[in-house]
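Every protein chain except one is present and positioned as in the full complex.
Going in written order, the chains are labelled A and B, and every chain counts its residues from 1.
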């Protein structure tokens, strides 16, 4: 049954608000069309999945530095263009609210409700010292092999 | 007839000269191979489609600010690397002319002549306050659903 569904995969490499919003809009659109959708979060894209609050976990020195320097969750993400030291994201959030567009946290929630599979890249988590406790709930954990398995079956594969 | 053609889609999310050139070179190449090609312009990519001149349209305050801050058309785009405050784009344009490569406006014209479908993302137009009068002629207007419909039929789908 599930086998005959169209599939869509997105690698979310970038950790910027605008790119994350684009990824989730495409993912939710595809899920609404009954595609089986996977978003594979790697490198800076993992920051989209971080919880807002600071989570106490044991880490080495470099891993702690990465953890501190990288944005913690959707509220802290910058823009890929016109960031203006944080003014840009505020403006974008403001116009999205004004136009009653879903915010990024709402897009993530909708994706999870629609069954979009959110996968955190375990290799990058190791490198950046991110641990499962620091990420949102209901996230899958896998490596590039799992991504390739999904992508080889999918018609739409994007790298964002 | 048209149904049996190969299809190629490109999401142009980025509003930089070098990425726009890459998108149009791939699109024109695919069209030359008789693919049905769609470029879906969203977020900063919409700036590639803006007319050079200032168009008077009624807008809210934030939309006016976005309109002023974002580059108006191909002449104003920066580079994703080595922009050097505008020197980089000048250098690139210079070497392209020297090597008799088509400029971005010429690549856009060629794409339209070859039947490449240029689609402006209506949702982002709403958010950024861009109106049809401000964009080039012969542009299609649609949302993410239309893009997904094209992409699900295409073999080559890129996000740039």
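Heads up, the rule we're going with is that contacts are C-beta pairs under 8 Å (C-beta built on N, C-alpha and C of every residue); 3 or more make two chains touch, one makes a residue touch a chain.
Small disclaimer: the values here were computed from a predicted structure and weren't measured.
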Option touching the unshown chain, where A:8, A:42 or A:74 are the choices: A:42
Subunit A residues touching the omitted chain (full complex): 11, 13-15, 42-44, 62-63, 65-66, 69-70, 123, 126-129, 144-145, 147-148, 151-152, 154-155, 157-159
Hidden partner interface residues of subunit B, rising order: 6, 18-19, 22, 25-26, 29-30, 32-33, 35, 80-82, 91-92, 94-96, 98-99, 101, 155-160
